[in-house]
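The structure appears right after this line, and notes come after that.
Presenting chain A:
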Amino acid sequence: MSKGSDTRRHRRDFIKTGAALTATAVAGFPFVSRAQNKPIKIGMPTIQSGRAAMVGSSSRNGCMMEIEKFNAAGGLNGRMIELIARDTKGKPEEAARLSRELVNSDGCEILFDSESSAGAFAIHEVAKDLGVVVMHMNTETSSLTADPKLRVPTAFRASRQGIHDSIAAGSYAAKIAKDKGLKKWISCSPDYAYGRDSTALFLEYLKHFYPEVEVVGEVWPKLYQPDYTDALTKILQIKPQAMYSCLWGGDLTAFVDQSTIYNLFTQMESFTINVADYTILTAIKNLPKGLHSSNRYLSTFPKSEANAKWAADYRAKFNEYPITWSWENATGTKFILEGIKKAGTTEAKKLADAIRGMKIESPFGVDGTVTMREEDQTLVNYAIGWGQTIPKDPFMPDVTAVDWKVIYELETAWKKKNNYT
Partner candidate 1 sequence: MLKIEHLSKSFGGVAAMSDVSLDFPAGSLTAVIGPNGAGKTTFFNLITGALKPDKGNILLEGENIAGLSTPDIVRRGIGRAFQIASIFPSLTVRESMLAAVNAHRGQHAGLGGRFPIAAAEDRAQAVMEMVGLSAKADMVSRYLSHGDHKLLDIALALVLEPRVLLLDEPTAGMGPEERWQRIDTVHRLWEREKMTLVFIERDMDIVFKIAQSIRVLSYGKVLAQGTPDEIRRHPAVIEAYLGTEYVAGHA
Partner candidate 2 sequence: MMKSSFLRDCLIALAAFAILAVLPFVYPSRGMSDFVIRLAAFGIFATSLNLLVGYAGLESFGHGLFFGLGAYTFALTMQKLGTSIPVAFALTILLSVVVACVVGAICVRLKEIYFAFLTLAFQMLLHSLIIAWTPLTGGDQGLTGGVPRPPFLGIRLDQPYHLYLFCGGLLVLCLLLMRHIVQSPFGYTLRMIRDNPARATFLGVQVWRMRLAAFVIAGAFGSIGGMVMSLFVSGAFPDFAYWTISGEAIFMIMLGGTTVFFGPLAGAIMLLMLNDAVTKLTEHYGLVLGIIILMFALGLRKGFMDYLAEWWRGRQMSSVAAPAATQARPLPAQPVKVAGE
Partner candidate 3 sequence: MSARAIIDAEGLDVFYGSSQILFALGLSVLEGQTTALLGRNGAGKSTTLKALAGLVPPRRGRVRVMGIEFQGKKPHAIARAGIGFVPEDRQVFPEHTVEDNLLIAQKRGPNGEDYWTLARIYDMFPLLSPLKQRMAGRLSGGEQQMLTIARTLMGNPVGLLLDEPSEGLAPVIVARIGELLRRLRDMGVTVLLAEQNMHFCLGIASHALVIDKGQIVYRDTIAALKENEAVKKRYLAL
């Protein structure tokens, strides 16, 4: 199976449907002025080349799930959504450049940020500069929305957030640790902002729930480091009872593959929080049993018909599993589209006002809904759960949901501590 031909095919399909829809629209409403029929262009700076190229494809797929529905339903008074995705090559300066170009030259009215976190900050600056609505859909760095100094009225985040994840992870891991008496912990996370922040927070909340925990070591492999031997031998040297890791993507599969041949996972409880995502679950040939992970995306959690159907639709449409960026981008897109419908316009200020505090139906919400929290314009109430892996589908049969009340409570305290309020 070749992935490239699939994306091509789907782009062709999209162009065909788009053309057909436009044709119907023009034929159906011959008196509507062309200006009104002008498509609503949304610019999407994302990563389409290099090691993180699948960020781009899964993000775009996620968006298309919603956009096609919206267009099929007639758009905004006949105005269709047109998504223009551009490759930033993972370079923040390209992200900044492309965002500006998408708005200034291509006439995009809205930006979808499907970049890494460094790129997200660059796009954030552009949105501030140009005053357009931007939906951050991949970055999990908490400060982007939590820090009031960085706040931009037209900037929203529809992705999971580091602090939420850390609190959830801390509470779950503490419970297991208490049960099993896991006191000696080690961390093994990628050496960059996301890795450092989420590790620090995780350990903070782990200790919050289970103060006896002692951190006996930490290793920081570099991002995209091909070889983890040095990290693994160091971990084995220290002989901890449990390990935390927020490695992700190809790094995580290589890490798991290499750990397996060291028999690492039989020697300690492992909290590899990013394993429960289908790319990882399907890429690892010998998935070890019993790894603890948070759900990145699972069609079985939340256990709802809507979620299962969405996953099935996605697979049927793109011939691949949806992953975390897929649901995040779908969610972000849905907020924008609902906002457009509600505001009846794409004008930035009105659109932002409409989205702020909005609650929408979503297969990925705890109770079937997710909310764009008003105070910091970030996504809340999405489903977070933890479970343990088994080697084959459904990979993580039992997922325990984490209570958002705990998350809210500790998040408020965290914000206070950081002077974010």
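Details
Keep this in mind: contacts are C-beta pairs under 8 Å (C-beta built on N, C-alpha and C of every residue); 3 or more make two chains touch, one makes a residue touch a chain; residues count from 1.
For anyone wondering why these and not others, all candidates are chains of the complex that A comes from, given by their letters.
It should be emphasised that the depicted structure is a prediction, and the values quoted were computed from it without experimental measurement.
Between chain A and the candidates 1, 2 or 3, a touch occurs in this complex only for 2. Residue ranges of chain A in contact with candidate 2, taken from their complex: 7, 48-49, 86-87, 89, 91-93, 96-98, 100-101, 103-105, 117-118, 121-122, 124-125, 128-129, 141, 149-150, 191-193, 196, 223.
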